[in-house]
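Encoded as structure tokens, the structure appears first; notes follow it.
Note that one protein chain is taken out, while the other chains of the complex remain in position.
Moving on, here comes chain A:
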Amino acid sequence: MAAHLSYGRVNLNILREAARKELREFLDKCAGSKAIVWDEYLTGPFGLIAQYSLLKEHEVEKMFTLKGGRVPPADVKNIIFFVRPRLELMDIIAENVISEEKLPAPREAHILFVPRRSLLCEQRLKEQGVLNSFTNIDEYILDLIPYDGDLLSMESESAFRECYLENDQTSLFHTAKGLMTLQALYGTIPQIFGKGECARHVANMMLRMKREFAGSQNQILPVFDTLLLLDRNVDLLTPLATQLTYEVLSCDSDQCVQNGFKFAQKKPGEGGKDLPTEPKKLQLNSAEELYAEIRDKNFNAVGAALSKKAKIISAAFEERHNAKTVGEIKNFVSQLPHMQAARSSLANHTSVAELIKDITTSESFFDNLTVEQEFMTGVDTDKINTYIEDCIAQKDPLIKILRLVCMQSVCNNGLKQKVLDYYKREILQTYGYEHILTLNNLEKVGLLKPQTTTRNNYPTIRKTLKLWMEDANEQNPNDISYVYSGYAPLSVRLTQVLARPGWRSIEEVLKMLPGPHFEERQQLPSGLHKKRQQGENRTTLVFFLGGVTYAEIAALRFLSQMEDGGTEYIIATTKLINGTSWVKSLMDRPEAQIL
């Protein structure tokens, strides 16, 4: 039982248990002792579902990483490959199987495709002549993985690109299926709201899937009141902005998503502080008490929180002087492990905070942030920006440049042709002509495009939805804008308004954002309508199609714990993203392009 999954309103342990059951059944199908050969990418998500202890219960004796050549020797009856449906992995498996069959006593081979089978992969195995060698080939439909008590992700890294660049809606199909699974476990969701083309598709698919099973009625009492489907392209600005919550800054970008992180290592010779030299890996989720407290805070508020905690912990340790009776001493001693864990956690986070501070107080970080905030408030978005020019001249990392120019474009509803041409030329000349493909992609998804009309709706949207809050209080926030020190994420604001007073009040603004907005109702069997108690909160599942940032997650959590908020949020998405990983997924190199 993963304790952190049952905090909060919705017990995501149920989902996890269902996933574990599937896994157990498959393992039992391959009867006898076994060894698992892992696709490395899967170890993270699987770690969230099952620990080694569960696998051991089902006779898993050894675990190996998938690589070429032979599967290492192990005295087991079965070898099971846990892999994603990717062709290059099929070749490796074929190699493994062919060498295995040369052995005097070859072990039985099986494949478990995660999250689903693929015709192309099986065809590849057939071409390699090994398809027949497998006793069981199955798929493990792991669509929605519970990352925390209020967070689910499909970890589909190509979803945004497929939907918005390639017009491929397969990932939406799987999203719909994932939602059907969720409803099977947690009850039919009576109300569905959505904004965006993809949202519309997902809703349509869900309704159609429901119709296909018209006979069976779901008798589970609904846990969710509302489902809100949001297209990522309704709010392209938020993922581009530099995130300022502790969770994000403390993560080493890509490490975040595996729900643990390695300390960024300090450069040698600076500061003279002694910090851990090998990267330390911490399992971080809401189960770690201190982390749960500070993860969603704006970084500027973390220092104060840490010192407060330090005082509390010191005071607790001082208690030993007050313990006089045997009973009191015993009590103190029993608390010790907890206090020591707390102290060690404090030490870790303090080190991390110091590392982050070095970055956030640097001139370049500050300059970058200033320009971002200028764009967000509509300052000079129609001119060539000198800071960006300078960064290009200094050959700063390309992703940084792309994020900034895209931000300017989004805040200006497209750039003047002259300005766009200028940026494009500078970028191509400085970083290479091959990036023309990436620039094309960015234009296709609407991130970096020429102005088509002279009308820029962004200032209107910003004013109506109050996206820029002048005096954002980072220490004791009263509004979601604290996550970006003044900018309230558009997506979260839309969510907030939906709950109260409702989208009818912002019809005009909604029309300015891309894609249709809609509402659907799903019939519940009679007698299952929830009777809400006085003051009981509604539960809304917010599904971000195309990715969600940790800042948006922090903002939604903030809304959940607001005194008279009225709604608690569970967040789901196709992928947990940050600005860097998101823009990277849209980049193309010529080698990857068949020309």
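Criterion: a contact is a pair of C-beta atoms (placed from the backbone, for glycine too) under 8 Å apart; a residue touches a chain by one contact, two chains touch by 3 or more; residues count from 1.
Criterion: contacts and distances are computed from a predicted model.
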| item | value |
| --- | --- |
| Undepicted complex member, UniProt protein name, chosen from "Protein yippee-like", "Proteasome subunit beta", "Spermatogenesis-defective protein 39 homolog" or "Exosome complex component RRP45" | "Spermatogenesis-defective protein 39 homolog" |
| Residue, one of A:L54, A:A74, A:I98 or A:M209, that touches the chain absent here | A:M209 |
| Full-complex contact with the absent chain, from A:N11, A:S99, A:S118 or A:T377 | A:S118 |
| Residue of A:L27, A:I92, A:L151 or A:L172 touching the missing chain in the full complex | A:L172 |
| Per the touch definition above, residue among A:E59, A:E95 or A:E139 touching the missing chain | A:E139 |
| Option from A:L87, A:L103 or A:L336 whose C-beta touches the chain left out | A:L87 |
| Contact residue for the chain not shown (choose from A:S33, A:T430 or A:Q522) | A:T430 |
| Residues belonging to chain A that touch the chain removed from view | 18, 21-22, 25, 29, 87, 116-120, 122-123, 126, 131-132, 137-139, 166-170, 172-173, 177, 180-181, 184-185, 201, 205, 209-210, 212-213, 216, 218, 390, 393, 421, 424-426, 428-434, 436, 440, 594-595 |
